[in-house]
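One structure below.
Only one protein chain is missing; all other protein chains are in place.
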Amino acid sequence: MKIPGHAAATGASRRWQGEGPWAWLSAAAVALSLLMLGALLVLLATRGLGHFWPADLHQLRLADGQRLIGVPVETRQLPDDSGYERRYFTANRDHQGGIWTWVAEDAIEQDRTPNDLIVLQRGRWGAFFGRLVAVVTETERFGGDRAWQALRQRLDHLEELRQQSESLRRDHILPLIRQMERMKEHSRLSEQLTELEQQALTLQRAMTGTVLVLETADGKRFEQPLESVLDAWHPNSMGSVEKLAHWSRGVWQFLSEGPRDANAAGGVWPAIFGTVLMVMLMSLLVTPFGVLAAVYLNEVAHQGRLTRWVRIGVRNLAGVPSIVYGVFGLGVFVYGIGGSLDRLFYADTLPSPTFGTGGLLWASLTLALLTLPVVIVATEEGLARIPLHQREGALALGATHFETLTRVVLPMATPAMLTGVILAVARAAGEVAPLMLVGVAKLAPQVPVDGEFPFLHLERKFMHLGYHIYDAAFHSNDVQAALPLVYATALLLVLVILVLNLTAIFLRHYLRLRHGVPVRR
Amino acid sequence: MPEPVPFSSLHRHRQRRDRLATALITAGGVGVLLAVLAIGIFLVTGVLPLFLSDNGPSLTALWQPQANVDGVVEYRWLPESLKGGGIPQVNLLPLVWGTLEAALWALVLAIPLALGAAAHSSLFMSPRLRHRIRPTLELMEAMPSVVLGFIAGLVLGPWVERHLAETFTVIAALPLGILLVAGLRRCLPGAIRHWLSLRWAALWLIPCLAGSVIVALWGASYWENLWFDGDLRAWIEIHLGLDVQARNALILGLAMGFAVMPGIYALAEDALSDVPKELCEGAQAMGATRWQTLTKVMLPVALPGIFSAVMIGAGRAVGETMIVLMASGNTALMSANPLDGLRSLASSIAIELPEAVMGSSHYRLLLLAALALFIFTFVVNTLAEVVRSRLRQRLVRQRSMR
Partner (left out) sequence: MEFAREKASLDIQGLTLSYAGKPALKDLTLRIPRNKVTAFIGPSGCGKSTLLRSLNRLHDLNEDVTREGSIHLEGHDIHDPRVSVAELRRRVGMVFQAPNPFPMSIYENVAFGLRLQGRMSKRRIDDVVEWALKSAALWDEVKGRLRASAWSLSGGQQQRLVIARTLAVEPEVLLLDEPASALDPISTLKIEELIRTLKPHLTLVLVTHNMQQAARVSDYTAYLHNGELVEYGPTDTLFTHPRLRRTENYITGRMVG
């Protein structure tokens, strides 16, 4: 038997194997999302980590006779389609004014990578690309092949001196000055101080004296005092193992050092420290309160209409924009509570605020409030998933309500709470907008933890990885120069957050395996 | 006969401890909940003096266009004008417009992606892959917005500004490429076709997509030369009279769509998988394809859930700060041109509040902006939650009736 029109229908569906184009487009939606995520991660990883790799230096001779030394960064099509131009990072800000040079590809006559080119990392003026002619000390002059060895030797020595001087300042001079500030009578102390300062001066003097004779690409020679040189290497003659070692050192310095050049160079250690400290304080605040509220909602409160509305309200607070929490933090914590604290306890330093301005404590509190719903919801889900018969089992043994809670229910809900806290931490670590209102600093002169009583300075401003990205990317003088570090910082932040989230996902998975199918409200 | 044991008072202290703990938990819990709800109260009390005092900007000035010095009637957000003696030009409309425009573009990208992905993973995807995809997309959601803003504002924005033609070609090439691949797949021998199944399409389509992107980038300049004299940007600026900014609403929408999409996906997928299996099986038993089952049977049932997913996504897009701050240019314009910049409520707060003097009209105005965001997201989320729980209750009832 044949139904009219039936054949046509099968024909149409067979063309798409029964599912039609939309099925494929919907599959592409997943694929596209994954592709975007992957592309983002790959971009961050290559740019962020690639920056520390000692790239080969190219020596170019152009058609007009100009010579330059640089690292190619990008290639663009010329506007009139006549070819391509390439951007070189040529450093030497003190000699050329800029650090970038655009070169038309056609204009390049010769492109070589000679082994004797060196890179100097300097405290001022940034990097230098060129040749080392000689190292001149007060007594001797090292030229030719001996120059490089002499430079390495002197640099290692210099590093030692720098550390000595730093520890002298940090461990001896600064505490003394603080002591003097507290005490009235300090003639004996000031003698000590003079002596220490004399030592520091001697160290300073020991660093000076050596001068490098350098040659730029166009053959100009100049002298560079050694004490402002931080590091030196010659990328073109480095083997891959050497390069890897140099790369690891670069990564380590990025993680362990402070920023230079208005956040456009150097490391992010204070930002890592600030982020971690703030997040730790936040989790210390949010965990007990979040768990308390969840326990109240789920275990104590009468399960009526009001509780249901409160629960919906709490859930929705997770959707309230973070900037609104920032506004709340600024208005209530900073201006309200902080302002009152200042009037009560720090009246002598007014009008310069102590707690009445953004700081570590207010930032942690604001983020704790922001992440409270995350912890409450996760804990509540964990509590709801615990079977009734477990509670009844404990009650039937003569446990009170509270004992049942602390001995059976809460231990069983621990993974859920942990998941909530980790998710909260992951969210807080990536949150920047509210921090801009309640205490993050572009460049914090002091880390909030030091040797001075009370050691943890809750009122101080702090640096933050996320804000560092924003600041370096938008407020530095030369965005292009800061870009590699922004990539590296972004990669670091993303990695931290990915690890935290993966931990939470793993915990939740483990939790589901242990307690069966999740219960949904 | 054994003596009946009297009820001992030995454990009286345990009972007392229990009561004390319950009272403490109650106090703590209620306290925390009140603290959380205090946000709304704080904002309202902060905003009220704005309307009660006489010297601040009038209510109408916040919503009505105003004549500026040159006599041109315009919507303007110039908070500096509050300090000078002149007429304050603090119109919130450009900010509201910017906020909604940004959210709209984000949703334009996020909704098709999220709903497509939800449909695919609940209908076709192999369960093994599905269990991996969800956490992966959760990671996507966890991507810090400052990083997305940085990529959009400093990497993608300038690139798109220089490569407008390539951008539009890529957008067009992606769906076409996929359809082409799906068509080509039919011509392949059975073994390969089996291997390239729809169940695993989410994975093997990734290289296909990357391929279409490369082809599109390669071919873009060809038709740009052909139709737009080799410079689409100039053509748009001259012939359409539209401004092209590096940081514009489209770029912003892309970055925010990326941020919002996983959230919508997760909720929409929940809504689809909550549809009773018997319903779908019934439809398929009558010969409907799975895609037909989706549109005819599952969608009507799951529609409230999907609606609430989109609402929650919209709430997030409206409140997003860092991406807008970094990728929008922050120009308070009332322009419908997607290649123009914009300024949103959230980014205005982030930029201006640290500088606004506490208690000044500017400060209160920004508080009003925060209140607007708060109320909007709260209402949207509550609506979504209510719709979602209604749906769930209905489905549960249906299931228990069977």
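The chains carry the letters A and B, assigned in the order they are written, with residues numbered from 1 in each.
Convention: contacts are C-beta pairs under 8 Å (C-beta built on N, C-alpha and C of every residue); 3 or more make two chains touch, one makes a residue touch a chain.
In this text, all values refer to a predicted model and were calculated from it rather than measured experimentally.
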Residue among A:E227, A:E380 or A:E403 that touches the chain left out of view: A:E403
Touching residue (missing chain; options B:R14, B:R199 or B:R392): B:R14
Residue touching the undisplayed chain, where the options are A:G98, A:G143 or A:G393: A:G393
Residue ranges of chain B at the interface with the undisplayed chain: 1, 4-12, 14-15, 18
Contact footprint on chain A, counting only the chain that is left out: 302, 387, 389-390, 392-400, 403, 407-408, 411-412, 514
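Following the convention adopted for this analysis, only the chains that are shown with their structure count from here on.
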Averaged-CA centre spacing for the pair chain B and chain A, given as whole angstrom: 25
Chain B - residues contacting chain A, complex: 14-15, 17-18, 21-22, 25-26, 28-30, 32-33, 35-39, 42-43, 46, 112-117, 119-121, 123-125, 133, 135-140, 142-151, 153-155, 162, 174-175, 178-179, 181-182, 186, 198, 201-203, 205-206, 208-210, 230-231, 258, 261-262, 265, 289-291, 312, 315-316, 318-322, 325-326, 346, 349-350, 353-354, 358, 366-367, 370, 373-374, 377-378, 380-382, 385-386, 389, 392
Sites on chain A touched by chain B in the complex: 13, 15-38, 40, 43-44, 76, 79, 81, 289-290, 292-293, 295-297, 299-301, 310, 312-317, 319-328, 330-332, 335, 358, 369, 372-373, 400-403, 405, 426-427, 429-433, 436-437, 466-467, 469-470, 473-474, 479, 483, 486, 490, 493-494, 497-498, 501-502, 505, 520
